[in-house]
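One structure is given below, encoded as structure tokens.
Excluded from the complex is one protein chain; the other protein chains are retained at their positions.
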Amino acid sequence: MNVIADQCVVPVGVGVSVSEYVAACERVLVEAGLSHQLHAYGTNIEGEWDEVFAAVKRCHEVVHSMGAPRISSTLRFGTRTDRDQSMADKVESVERRLDREA
Amino acid sequence: MNVIADQCVVPVGVGVSVSEYVAACERVLVEAGLSHQLHAYGTNIEGEWDEVFAAVKRCHEVVHSMGAPRISSTLRFGTRTDRDQSMADKVESVERRLDREA
Amino acid sequence: MNVIADQCVVPVGVGVSVSEYVAACERVLVEAGLSHQLHAYGTNIEGEWDEVFAAVKRCHEVVHSMGAPRISSTLRFGTRTDRDQSMADKVESVERRLDREA
Partner (left out) sequence: MNVIADQCVVPVGVGVSVSEYVAACERVLVEAGLSHQLHAYGTNIEGEWDEVFAAVKRCHEVVHSMGAPRISSTLRFGTRTDRDQSMADKVESVERRLDREA
């Protein structure tokens, strides 16, 4: 089962700057070999369910190991059985509609 | 690693009524033996990380098997290393503060 | 337009204990006269769109005024035009299905 997810990890109890923890999660995704794309409020991740969720778990382990005593994450995740769809497909299907009107 | 999660499963492409799919997810949690509590916009789940996320995956599998071609879920999930905290503890720590003022 | 929402406010930069900030948000909802229900990972809120979102804004203002330099919130929110549905209706429609099987 393929999944497209959008992860946002918020370390709590380590001050206001969280970029080093987000960067550590990006490295987890690179090491996992998963397609991913950072944006201003999370990271899109695409892949086989078990690989994506293993990476999500690894993010929590790594952020705790960096000293964060508490983490509050949110994840959107979508699966579909009617057809294959990549992260790029999702963006393109919206942009194609917008272009048609322009 | 213990996790407290809050799951909201939205089946897409099966009409406006989604209660039968939410009920199926509740049964998945019962069968998994996980502590859980339904509310008006999701379900709190508590347990060992791997057990909680196995149940989340099972929910997607079951909802697809019921005929939903597409599912868009959201999950909040929190872990902490500083101390143990249950779902009941979280609610009580807020209610204790509110009671103090009353 | 009526909305059922589920709010989770995470103050960042004030340490690991967040219950006093969540309690302050509960007071905002009481003062606004909005139906609401605290759970282990957020608070269900029900009401007229503008009133619900005014309360959400007030929560951010109050939590900042208590000293939190940064807040990361998540909100699920649903509207429907096909029929009226309360928070209690949503829970009951799932529980009715579960009871039928028991």
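Going in written order, the chains are labelled A, B and C, and every chain counts its residues from 1.
Going forward, a residue touches a chain if its C-beta (ideal position, glycine included) is under 8 Å from a C-beta of that chain, and two chains touch if they have at least 3 such contacts.
Computed from a predicted model, the values in this text were never measured in an experiment.
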item	value
Hidden partner chain, touching residue among C:27, C:60 or C:97	C:60
Hidden partner interface residues of chain C, rising order	1, 13, 49, 53, 57, 60-61, 64, 69-82
In chain A, positions touching the absent partner	4-6, 8, 16-17, 19-20, 22-23, 26-27, 37-42, 44, 46, 74, 76, 78, 80, 82, 87-88, 90-91, 93-98, 101
Where the unshown chain meets chain B, residue by residue	8, 10, 12-13, 15-16, 18, 69-70, 72, 74
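Just so we're on the same page, only the chains that are shown with their structure count from here on.
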item	value
Intercentroid distance (Cα basis), chain B paired with chain A, Å	19
Chain centre separation (chain B, chain C; CA means) in Å	16
Separation of mean Cα positions, chain C and chain A [Å, integer]	25
Chain C: positions in contact with at least two other chains	8, 16, 74
